[in-house]
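Below is the structure I would like to discuss, written out as structure tokens.
Of the protein chains in this complex, one is absent; all others appear in place.
Right after this comes chain A.
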Amino acid sequence: MRSVALFGALAALLALPDVLAVKSHDFKTCSQSGFCRRGRALAARAQEAQSSWESPYWVEPSSISVSPENSTIKASVKSSLYPEIKFGLELRIHDDGVVRVLLDEVDGVRKRYDEAASWALVSEPKLSKSIRWAVGKKELRAAFGKKNDIEIIVNYEPLHVRLRRGGEDQIVLNGRGLLHMEHFRSQTSKETVEEVASDENGEGQEVLQTENVRAWFEGDSEDAYWEEKFSTWTDSKPKGPESLSLDISFPNHGTVYGIPQHATNLSLPSTTGDSPSYSDPFRLYNTDVFEYLASSPMSLYGSIPVMHAHSAENTVGVFNAVGSETWIDISYPTKKSTHTHWISESGIMDVFLLPGPTPEEIFAQYARLTGTTALPAHWSLGYHQCRWNYVSSDDVRTVQKRFDEEDMPVDVFWLDIEYAQDHKYFIWDHKTFPDPIEMTNDVAAAGRKMVVIVDPHLKRTSDYPVYQEASDLDILVKPKSGEGEYEGWCWSGSSSWIDHFDPASWDWWISKFTTTKIDTGFSWTESTEDVHIWNDMNEPSIFNGPEITMPKDSIHYGGWEHRDVHNINGMLFHNNTAQAVRVRSDIPKRPFVLTRSFYAGSQRVGAMWTGDNLGTWDHMAVGIKMVLANGIAGMAFAGSDVGGFFGNPEPEMLVRWYQVGIFSPFFRAHAHIDTKRREPFLLEEPYKSIIRDILRLRYSMLPIWYTAFRENSVTGMPIVRPHYVMFPQDTAGFNIDDQFFVGSSGILVKPVTEKEKTEATVYLPEDQVYYDYFTQHAYRGSSKGKHVAVAAELHQVPVFIRGGSILPTRERPRRSSPLMKLDPFTLRVALSKAGTARGELYLDDGITYSHQQGELVWREFVAEQPQKKMTRISSKDLASQNPTKAVDGVALTAYDPKNAFAKEIEEVRVEKIVVLGLSSKPSAVKLESGADLKWEFVPGVAASDKQEGTASVLSIKDPKVLVTADWAIVIS
């Protein structure tokens, strides 16, 4: 048998196919997962029973208690299936109208995991103080909200919870009666039942009858209650069944978004109902899926259990704070309604209902719960050059030299796992990296940074201090026995994993990144503050584990099983690493730590990327959708690997991928070790020059990106915004996920993701003028929506400026973004149909937290028509007007326009102002303070015209106005 197996394997090795494909058999389908199977079977029985189906869960009216502040009610819940089991229901209404619904088993045999929300939430939410609960005979209800138009209703028998607005149901929990919290039981009782059944026929009959009484709901068999096998692995399930099934319906919303991470459309396809798009539910279970599919409900590296339900009338959301494996079925019973069914393996029910009613408010509500993206280091918005692997310090230097020779901007060089001796992270392989500090300094000399990988698997050898210290401290994840160290296989061979749920691991891990010697053990003295970190493989990825991850019965701090915390695991590692990078310097600096695995709240920590994508057009296209989906789930600092991780993209594909990349919040090129080198300087002409221009375009737009990040950090509004976020009432835009807007800037992008395209069709959603960013061609949208065809040759990426926008850019090419600090700005004033425009610019030192002390510049540019035939362009200080809204998490009481940062850049001027769409040649262009300005006017169509064509362009040459100062220019 052995030899047969070996030859089989050999044959497979020798005939390695060129076709890349996911290894589906490594991952479970719903039918291979016991609790998912049970959940779907429950839904199928309900479907069959139709109207005769009624949830067995009910509220004991006598148990209802209202908290003194009125915001919280508690009640006992029973299931008619198991009258002896007690459940506790709790509803809390937050002061922003979010309703939190909790359900847990009370006094059970064991305790359900209830800490998921505590990891996800940024702080304990503030509860409302103005709620009046009306406790009735059949239901209890409360009305709240600014207009008092939101209602929450809890029906007693059967239990269901409804969130209503304007008298219509928006979100319904258990409306379809699929709620089922499997209570804890002991396996022995089940055996006794069996024994009874076999011993005495009469009583056995009775027992069977009792079971049949529940069978209408639970089914006949105890399917995978106590043990579950998958491939060669056995999950021991010592706690038995504990899954949670919950249906969440949106009776008035026909589109749902969110629950990343999946390689699929932004508007989520159906998984059940009539001719579903996918046969399996969407799965949330952080896994390292090798060569994942470009369209699939399969789980990927990260999970954020948040969903938007959207209609032209309003938007609502749910955040289901669960950390265990979760499957979500979606169906659309009608065009205007959505059913979802969430099946989780363990944990309490802890669902947040976000009342909206606009996408903007959903973002704010979700941001108040889980926080926003930390304002990143400015340099991290530049171009990141990565490869598995730059093989030596000289290799890194050569790559840097080549970028400089080709005058291509780049901010960061990355090192993948091969820098580390035997994959013992932190430990440089001195044979190839003899001088890591000198290398880093050489990179830093041009204002650049290094990002070096530190993965969570620790090689189990005593000569690896990081492992040895963790082992001595007993902070490693334990095997199912609860004793010793869990051992798995990863890059480093036999490895163990730090249990970041153990508070004892936190300070220890943080100390490892100190760049100076410490008394308490190893610290990374062979690194500098210019080294930032990449956390990969933190799902965790374990090559010989079930589904390439950790066995679910492994034990974490507090005795929790890995199954309870799996989806949260990666976030904690990421968080502790970011804390470490933040505090290693005397003056804390903003850390950049990239993660592959993430959970709700990970946005507070840093950036993510969409993992190991393939160099195919499909993956290029789905990468955009995935970044959009992450953005609406809060994880805004996102990007896909440019070029695709696997494969050798042809030059055309690479060019298109760079065009996608520069319009991603996180912009990194990366490649697998088996691929040919593909750094942009290696390409032939014309590709090389096209990519140089693309890179320069990204750098020129960095002020726009950074300004969008500030907004996100305060409001939670995504960096890249899909149509439904910008135009919530435009039904034609609900399914659009291949074009998007950048922040509030007014930039609309439609990257080309198909081979040999020379033209693109762009959807313009409103009756407004849109200008081609490069040609100034004015296109006219329509209030009904309109598609326009635009040229998209290889060197062209369709980029538009929405009429009414003012864009600040920096047009001088530099080697890296820090070198642009004192460069002047260009303003593009794209007049709206009404002849007005507005834009923002946010700047700070981009490195430290001094912005939290008000060391920042936040300006508003406005173009208006104070009188006929006159346009006035002015610059105002936004920070002084809105000090409390300037910075995330800090309410500045006052703002000093002469702060230290503003002084550093006080000489920075606006070198050029371009006004698009003026209706006629000006007679004069002057500073309001009097001085005449030099200008040129090229006639063209006006913003207010109806026809299309090249817009009129007024170029004001060097108005010598400062970017930190108030000024106004009058065009008459």
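Note that a residue touches a chain if its C-beta (ideal position, glycine included) is under 8 Å from a C-beta of that chain, and two chains touch if they have at least 3 such contacts; residues count from 1.
We take it that contacts and distances are computed from a predicted model.
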Undepicted complex member, UniProt protein name, chosen from "Cell division cycle associated 4", "Ubiquinone biosynthesis O-methyltransferase, mitochondrial", "Glucosidase 2 subunit beta" or "GPI transamidase component PIG-T" | "Glucosidase 2 subunit beta"
Of the candidates A:Cys490, A:Ala607, A:Ile801 or A:Leu841, the residue in contact with the absent chain is A:Cys490
From the listed residues A:Lys449, A:His723 or A:Arg815, report the one that touches the chain absent from this view.
-> A:Arg815
Touching the absent chain when the full complex is considered, from A:Ala446, A:Ala732, A:Leu794 or A:Ile847 | A:Ala446
Options A:Glu48, A:Glu69 or A:Asp422, residue touching the unrepresented chain | A:Asp422
May I ask you to list the residues on chain A that touch the chain which is not drawn?
-> 2-3, 5-6, 9-10, 12-13, 16, 23, 26, 288, 290, 391-392, 394-395, 407, 409, 422, 431-432, 445-447, 461, 489-491, 493-494, 541, 543-544, 548, 672-677, 696, 811-815, 819-822, 824, 911-912, 957-958
